[in-house]
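Note that one protein chain is taken out, while the other chains of the complex remain in position.
Per-chain numbering from 1; labels A, B and C assigned in written order.
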Amino acid sequence: MEIVKSGKENNLLVVKVTGRMDAVTAPEFEKQLTAWIDEGEIVFVIDFSMLEYISSAGLRSILVIAKKLKSVNGKIFLANMEESVNEVFEISGFNSIIPIFDTVQAAVRHGIAS
Amino acid sequence: MEIVKSGKENNLLVVKVTGRMDAVTAPEFEKQLTAWIDEGEIVFVIDFSMLEYISSAGLRSILVIAKKLKSVNGKIFLANMEESVNEVFEISGFNSIIPIFDTVQAAVRHGIAS
Amino acid sequence: MFSIQLTAKIENMEVLVQSVSSIAGKMGFTAKRIREIELAVEEALVNIINYAYPCGVGDIKITCIQEDSPRAFVIEIEDTGVAFDLLSLKDPDISADLSERQIGGLGIFLIRKLMNDVQYRRKNNRNVLTLVAYPPNET
Partner (left out) sequence: MFSIQLTAKIENMEVLVQSVSSIAGKMGFTAKRIREIELAVEEALVNIINYAYPCGVGDIKITCIQEDSPRAFVIEIEDTGVAFDLLSLKDPDISADLSERQIGGLGIFLIRKLMNDVQYRRKNNRNVLTLVAYPPNET
């Protein structure tokens, strides 16, 4: 898994995640996002276009981060998921607790407006 | 806990259990009843008049024995429970899987007839 | 408030349970209700003794708190063993007949049925189980 800042619009940070979010790699996601939150970032768009695979460990990390952001009045938006990743979000009901957009642009527009 | 044979009518063995059936003592009950089953006893009336206390470990042992008896076409009847013991049987739904009688006599009559 | 901490061993069970029930006695619970509280506490302790420390021994800590408005007897049972949330378990199917009836799961079921409220939280590597019983109204 690779996590990189891929853009910044106003106070909104776009982050691109590449590869797999599984039991081995998900803790890295949690750690990196937590570091950015600690630096003061509180609005994130996660670009999942290059995410190949997500397991429950990945969902767990996303939930931990979403709860952390909620507690500081922050927000997280997800964008551009592959169908197999999207299926896991749907089965687990995560699509109703975290806003998911078809494109990074749509997520950014929504993030800036909100 | 004390477990003693307190009577025998036809092929029916009456067993009196005294004291507590808890995590420490319930395995003894299971072991003793299993030994009697292995000796060929298959119809039991358990006299619980002197049973002071039962926990889930006691229920577990009774269920194990009841299942074992069912597999050899045997039967187990319980008799004469104190109210606090009876309460535990009711909460756990055991009163609908194991026949419970007010007196040993009633259980024996039923056991012989069946 | 009262607190006691002992090794999670079956030999220590009686002391732990007795300390809870002596406080329950002071709060005006009936003898029947005290027996129910004892049973719930015993079930929780047996589980910690059997399952929480698979690699060795650890402690059990019990704290009893008498709360006012609303009056409540709160028993906190803590261990530092494997993370386990008893509220995540399904209730056993108590209407199943003998051959379908599953073995196990009754200890936690009894705890939930006997107590007025049951909560669980994980706090710094500790499991904290909270059992609540409401005492009878004072008149």
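Convention: a residue touches a chain if its C-beta (ideal position, glycine included) is under 8 Å from a C-beta of that chain, and two chains touch if they have at least 3 such contacts.
Just so we're clear, the structure is a prediction, and the values are computed from it rather than from any experiment.
S.K.: Check the whole complex and report which displayed chains the hidden chain contacts.
M.R.: Those shown chains that the absent chain touches are A, C.
S.K.: Which of A:M1, A:V14 or A:V88 touches the chain that is not shown?
M.R.: A:V88
S.K.: Tell me where the left-out chain touches chain C, residue by residue.
M.R.: Counting over the whole complex, chain C touches the hidden chain at residues 51, 54-55, 82, 85, 88-90, 104-105.
S.K.: Residue-wise, where is chain A in contact with the chain that is not depicted?
M.R.: Touching the missing chain: residues 22-24, 53, 55-57, 59-60, 63-64, 66-67, 70, 84, 87-88, 91-93, 96-98.
Just so it is clear, only the chains that are shown with their structure count from here on.
S.K.: Would you kindly tell me how far, in whole Å, the mean C-alpha position of chain C lies from that of chain B?
M.R.: 27
S.K.: I'd like to verify one number: the distance from the centre of chain A to the centre of chain C, where each centre is the average of its C-alpha atoms, in whole angstrom.
M.R.: 39
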